[in-house]
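Single-structure report; data block below.
Missing here is one protein chain; the remaining ones are kept as they sit in the complex.
Chain IDs A and B follow the sequence of writing; residue 1 opens each chain.
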Amino acid sequence: MKRAAWAGVLVLAVLLPFFFSSYRVSQFTLVLAYAVAALGLNLLVGYSGQISLGHGAFFALGAYTTAILVAKSGWPHLATIPVAAAICFAAGFAVGIPALRLHGLYLALVTLGLAVATPQLIKRFDGLTGGTQGLSAPPPAVPGFLDFLAADQWIYLLNLVVAVLMFVLAAGIVRGKVGRALVAVRDNQIAARTFGVDLARYKTRAFALSAAYAGVGGAMFAISIGFVAPESFGLALSFSFLAAIVVGGLATVSGAIFGALFIEFVPVYAADVNEALAAVIYGGVLIVFMYVLPTGVVGLLRRLGARVRPRKGEGGEHAGTRFERGTADAGDGAGERVRAKR
Amino acid sequence: MALLTLAMVLASGCGRSDDDAGVGGGGGAEAAPGITDTSIKLGGSYPFSGPASAYASIASGAKARFAAENAKGGIDGRKIEFLALDDGYEPQRAVTNARRLVEQEKVFALFNTLGTPNNLAIWDYANQQKVPHVYVATGASAWGADIAKHPYTTGWQPDYVSEAKGYAEFLKKEKPKAKVAVLYQNDGFGKDLLGGFEKAVEGSDIQIVARESYEVTDPTITSQMRKLGASGGDTFLNITTPKFSAQAIAAVAKSDWKPLHILNNVGASKKLVLEPVGLENAKDIVSMTYFKDPEDPQWADDPAMQEYKAGMKEHEPKADPLEAFCAYGWTAASTMIEALKAMKEPTREALMDAVRNMDIEIPMLLPGVKVTTTPDDGFPIQATQIMKFNGENWELQGEVIEAGT
Partner (left out) sequence: MERFVETVIDGIATGSIYGALALALVLIYRSTGIVNFAQGEMAMFSTFGAWALTQAGLPIGLAVLLTLAASLLGGMIIERALIRPVEGSPELTLVTVTLGLFILINGLARWIWGSQNRGFPSMFGDGNVTVAGVSTSLESLGLVAVLLGVVGVLWLVFQKTKLGLGMRAAAVNPAASRLVGIPVGRMLMFGWGLAAVCGALAGVLVAPRLFLDPGLMGPVIIYSFAAATLGGFDSPFGAVLGGWIIGVAEALAGGYVDFIGQDLKILVPLAVILSVLLVRPHGLFGSPEVARA
């Protein structure tokens, strides 16, 4: 069932650029970049339980890697993504090592410092980064054989491919040995150790992975916006990623998508309602989300889904479940029947 | 059910129009987007939220000016619609706003977007789409320096390099052997001004004996001021934004250092800077300006000033007309209106033609300061006038200095 849902989302995502205006498509492209970054943060926070307020720093590192390689060395855009990922992986590892000694709010503080220092470091190395003038990296042009695509569609689809890859990878990680180890580490470090989980190894790996994801997200961001400057990578960015994973749902893969949609669209809508009150609305919505949906949107969906789906262990009486479903949603015959059987 | 959701989401997309299919054109004699017989649509991106939101008053001034023009019947019967979007001073939001304004709102031109990095983020896009990107609200010299590469972009205010030249000229006359200590904001604005000043004093007897920078994220600038005070400089070049201008003036007032104090235009507001510091501490500070100061009593009976204040009161009552930023926005919008009036055809090319061939006076600009452009001169205003604070108001000094070549 879950796979059918994901397939549906994929189809939606592929068809999207052909049904929405170019402006909306460019917004969705940003959503993809933020979603990949949020995915990384979720790996760190949701799955391995380490709070980081400095995710924006790795995002910036990835974005600048791409921008510098494209603008100064003429690299093709997609080729820069693995480089960004590798550099950020190393950086995340480097941060993860001292982070082993810290936990909870102390880690949050140190990573907060990282986020605050990022714009300054970008400015300091202005020979490389362009400093406050920023760096322009023109987005990739549509290749000749695909010239029926508009520029915005092409960039969106490129980013979609990358995003899909990152999501599949994440799902694999989460379901596999690493994911289980991370959850064990998060829930009970002492027990995990007795089970033979090498805490240090997994925690630093979590940092490195999450940083790599942020780096890829940053690279996608640079590709789609075409310009990087220190003002884009301040504290607000790290806050946004945190908001994204909490709103979307901690320790979920799909949550990253909802979170990214939230942080891209809500500020814009809030500003449309009232420019001066936009921040108040955004902060207020965030707070309310914590009261109403502490497990995020995905948490809500799962709760709703649990009511629809027959419970495991119960015979799942055919008539009964169909009745349940009948009230819950209009139902599409074939899919539901398959589920009930299981 | 899933298919239904799918269909619903895609349907909400409202489809794509032909314009989205490729890079927008807009050249030639065909009717341009954003302009009809009864309306002209303009768009801009400002920091209405976030740390730079004090500058959003510029948008208020501009909106009021356009509304005042509409009240008079508009331009040839066309009413101006000005859409100002919030970007929180973040370049990526400026980019999304620009895309929204050009592709979804289909504005005729982008007007007066604020912030150097934000405009740098969108000027390639605007020029590619051949959308006029005019009178941007920043003094970076980049906007006029390379017309060939970005023909659709122009600045408006005297750029920071011209401003710096003005100060250099003033010093060469008043204090030819000055030893200058500089405080500057560590970003494009500060560096541009400092760089312009350094270049302008080359070859003269003026020396720069100390340079201290600060970040907008610094809580205080005490240590910078201490170092500058101890540098042996007899002149203080203060390149700061209002909050830090106030801190710097206060620091000088409290110390034993009494230099000739030159304050840049952005930090020269009586309301935002000098009053909080205490007017008596601001005596003899030198700055420059190019438009009429709403707080200056000498313009109280000036018809342009009266029109400005009345227009602000009527169309943007929540804004404060005494704020220099509002006057800035009003005056920039006036320039835009002149350009639209001078436009020979309702096309973007014609607008750029008008923008690049101007020689006019705008009522709210100082007498002697004109908006002049030619196809080779991409800097609309390069004239400034030195002013000195007499303890109560800014007093204009000398003549208008023309910094352009």
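Annotations for the structure displayed:
Operating definition for what follows: contacts are C-beta pairs under 8 Å (C-beta built on N, C-alpha and C of every residue); 3 or more make two chains touch, one makes a residue touch a chain.
Worth saying up front: this structure is predicted, and the values here are computed from it rather than measured.
Of the candidate positions A:16, A:45 or A:214, contact with the unshown chain belongs to A:45. Which of B:207, B:220 or B:306 touches the hidden chain is settled by the complete complex: it is B:220. Only one residue in the set B:37, B:256, B:301 or B:376 touches the chain that does not appear here, and it is B:256. Checked against the full complex, the candidates A:109, A:149 or A:169 give a single residue touching the omitted chain, namely A:109.
Where subunit B meets the chain that is not shown, the touching residues are 49, 51, 53-54, 56-57, 186, 212-215, 217-220, 222-224, 226-227, 230, 242-243, 246-247, 250, 254-256, 271-273, 275-278, 320, 323.
Where subunit A meets the missing chain, the touching residues are 45, 51, 53, 98, 101-102, 104-106, 108-110, 112-114, 116-117, 120-121, 123-124, 190, 239, 242-243, 246, 250, 276-284, 286-287, 290-291, 294.
FYI, only the chains that are shown with their structure count from here on.
Chain contact summary for the complex, subunit B toward subunit A: residues 1-6, 9-11, 13-17, 20-23, 48-50, 56, 84-86, 88-92, 95-96, 99-100, 103-104, 115-118, 120-122, 124-125, 186-188, 191, 215, 217. Remark: subunit A residues 4-5, 8, 11-12, 15-16, 18-24, 26-27, 30, 116, 119-120, 123, 132-134, 136, 138, 150-152, 221, 225-232, 236, 267-268, 271, 275-276, 278-279, 329-332, 335 touch subunit B in the complex.
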